[in-house]
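Take a look at the following structure, please.
All protein chains of the complex are present and in place, except for one that has been dropped.
Each chain carries a letter (A and B) given by its place in the written order, and its residues are counted from 1.
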Amino acid sequence: MRTRTSLLGLGFVSPALALLFAFFLMPVVLTTVFAFTNMSTATGITGGSHVITGNLLRDLGNAGIDNDVITALGEASFSVTSETLAAAADAGVEPRFLGEIEARLMGQNFEDARSFESALKSLPSRPTRIRELKLATEPFERSILNTRYASRADMEAAITSMAPDAPAETISTIAEASYTGWRWIDGGNFQTLLDRPETIRIVLNTVFYVAATLAFNVFVGLFLAITTFYLPKTGAGFFSVLWLLPRITPVVLYAVMWKWFTWDNGFLYVIAEQLGLPAFNYMKGSVPTAWATIILVNGFVGASFGMILFSGALRAIPIQQLWASEVDGASRWQQIRQIILPQLRWPILFVTSYQTLSLLSSYEQIWLTTNGGPGSTTTVWALEAFNTALNNYTGNLEYGMGAAMALILVAVGLVLSILYLRMFRFDELVNKPRIEF
Amino acid sequence: MQVTLKDFTKTFDDMTVIDKMNLTVEDGEMLALLGPSGCGKSTTLFAICGIHRINGGQILFGTRDVSNVPSQKRNVGVVFQNYALYPHLTVSENIAFPLSVRGDDKAKIEREVRAIAELTHIEELLARRPAQLSGGQQQRVALARALVRKPDVLLLDEPLANLDAKLRLEMRSEIRRIQLETGITAILVTHDQVEAMSMCDRIAIMNKGEILQIATPTDMYRAPVNKFVAGFLGNPPIVMLEGKASGDGRFIVNGGAGLPLPSRLANIPGDTPLSLGVRPEHFGAAGASQVSGTITFVEPQGRETLFDVTLADGVVLRSIQPAREDVALGHKVAWPLDAEKLLAFDATGQAV
Partner (left out) sequence: MTRNFSAWPIYALLGILSAPLAVMYLFLVIDTFTNAPPGSLIPNEFTFHHWRFLWDASVTGDVWGPTATTFLFATTMVVIVLAVSSTAGYAISRLNLPFRRFFLSGIMVMHAFPSVTLIIGVFLVLQFAGLYNTLIGVILVKASLMLPFGVWIMKGFYDQVPWEIEMAGVQDGASRFTVWRRLILPQVTPGLLSLGIFAFIDGWSEFMLPRILAPSANFQVLSTYLNVVSDPNSTTYNFNLFKSVGLFYTLPILVLFAVFQNRLMNIFGGGTKG
């Protein structure tokens, strides 16, 4: 027997499916696809057109393309067609003169400006002034140079018309080279990453950042959960609210507060000055203090996650167990180590694995505080991917390269999250619907 | 409305829990589906009301085949074990819900809710919310809601399981009264033999997805078809002795002495393996034979007293008698055994 699909169910999930498809699945697909391209600001995103520029001609000449072809492509010609006539009308050429051009020269081609001008001079209503005549010739000029062709076929046709003798292979090579959009470069981005000396540095930074922040999060989270567990309600409440504040404080304000705390003339600066200690901009002034800052900035947000989960797990321990251990004469430390910690094994593992993943990919706080500095000493992988693709001050955003870097994180993220799903048996939370109609 | 199950089959994930079951509930009858947990009685109930799809066979209401009709169109009233009252609605809104879903007009809903509230004695509770009601009151509301749209069949899924002992007694007779007053066909699912016997016209006793016997409560108690039924009915339970027929109308307990067999079994050949069932009320009250032994356990229950009597060969018989204090632990007694009422079962457990 097969239970019938609920139409209501399909209707109910389809909005979620549509949004998740558009903003989860498609981004993953696009990240994957464009990781293998050289897409950047220069190439555009939606695909390019075909243009032959002077630079390109020079490059082609150096690459061994027949010089005659290149010369031919570099030349301009003049032709009278309905299109060029329309262009001339738009440019404001006198209508009667235009009428004569159409009547007498329609369909003719002129190799250069001089022959076209002399043809125009033979017309009865030609302009008297030379400047006007020259202006009138311009709309009729057909040059392949710097003209955009939407498709490759158009470009090839244009090349053929300019250089009819060129072999098909050459035409194809030139048309290919004239493409301005992004191209497939296979594993080029990944090769570049491997070759770059900074890559290893960024990887090490990332490992250090994740490990240090994670250690802070888990230990402080545990410490907070256990200590607040032993405190009376008001005291415990005060500290848990204080530690929850960073979690709900908007990240921009949180960054401002840390800046005030560590900046020139900020809190630490003033204190250090009064104590005669070295006072400088701790956030950006030295590598160790910059690292300390970003670890604490993230740690103070992340610790409350552990605190919440561990506190929940602690409250689930039957209080009788603790009373019993006290009756048995256990000290507080023994109670924590032998009764409490063993029961927190799964929450600790969960927090560790969950935060590994989120720290690996997080860069918002780093971006808003040290921004990877000083130099690139605190730059982590996710921040570098983001900067490469979306936040580059030089203006040329390398989407393809950024996507390649992000793809590595996406792959790691997918593998780890599926692994956690298995490890914590979340799939067992699925129950069968009990109404079968 | 008569309810008929024809070759009803139900599987869960390739596991057949009920295989080709047949059952007819007569119009206006109250039938109990009695059995231990996991026997398939709730599955049967859910199939009848249309929550489960059936995998084979037919379900008929009267002559109408409802096997593939969704619950909404079966016109069945159900009282769930936990009553399933809608917590955010008042009692009267709860009862009115089936009618308002049907699109009845306000005046009619008002009238019907009043009438059913009167029947179930909850007129003064109509403005309250479920959380403000006692278990028994919730039960009445659930009953009212199930009955308000005049269903063809009323299904009760362990309706008394969540009540304390005193309320259970009260609601037992209340449910029966309401069923009789409305004349509705009702099916009661329960694991409690007392409920089944006290409330229902007939009992269908189930085990492992099979109906073992359908009979009136008294018939079933007196003449169970097999050992399981005999053991399931009766509190304190029947004592089963394993042994064989002696060939001269007696029964030899394994490794021990003999007991009389009912006279209808006088001709059973010797060495036939048998189980002999002795209900506590048939030992110690009246009967032709005397059995003597030592009292090894006494359990006073107020009106009655329960004794375990260990016979010379180690066999233990149980006896329930009107409260008495003239005998005590360790006393030797010789009590009558009503041999004619003993139950005997063959090696496969079937009654003989």
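Assume a contact is a pair of C-beta atoms (placed from the backbone, for glycine too) under 8 Å apart; a residue touches a chain by one contact, two chains touch by 3 or more.
Not measured: the values here are computed from a predicted model.
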Partner chains on view for the chain not depicted: A, B
Of A:42, A:76, A:89 or A:322, the residue in touch with the unshown chain: A:322
Chain not shown: contacting residue from A:130, A:153 or A:248: A:248
Sole contact to the chain not displayed, among B:102, B:222 or B:264: B:102
Residue among A:36, A:116, A:209 or A:263 touching the omitted chain: A:263
Option touching the unshown chain, where B:78, B:245 or B:261 are the choices: B:78
Contact footprint on subunit B, counting only the chain that is left out: 49-51, 70-73, 75-78, 80-88, 97-98, 101-102, 145-146, 149
Interface with the undisplayed chain - residues on subunit A: 3-6, 8-13, 15-17, 19-20, 22-24, 26-31, 34, 45-46, 220, 223-224, 227-233, 235, 239, 241-253, 256-261, 263, 265-267, 270-271, 273, 296, 300-302, 304-305, 308-309, 312, 319, 322-323, 326, 332, 350, 354-355, 357-358, 360-364, 368, 382, 385-386, 389-391, 399, 402-403, 406, 409-410, 413-414, 416-418, 420-421, 426-427, 429-431, 433-437
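The rule we apply is simple: only the chains that are shown with their structure count from here on.
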Sites on subunit A touched by subunit B in the complex: 1, 3, 434-437
Residue ranges of subunit B in contact with subunit A within the complex: 11, 50-55, 70-71
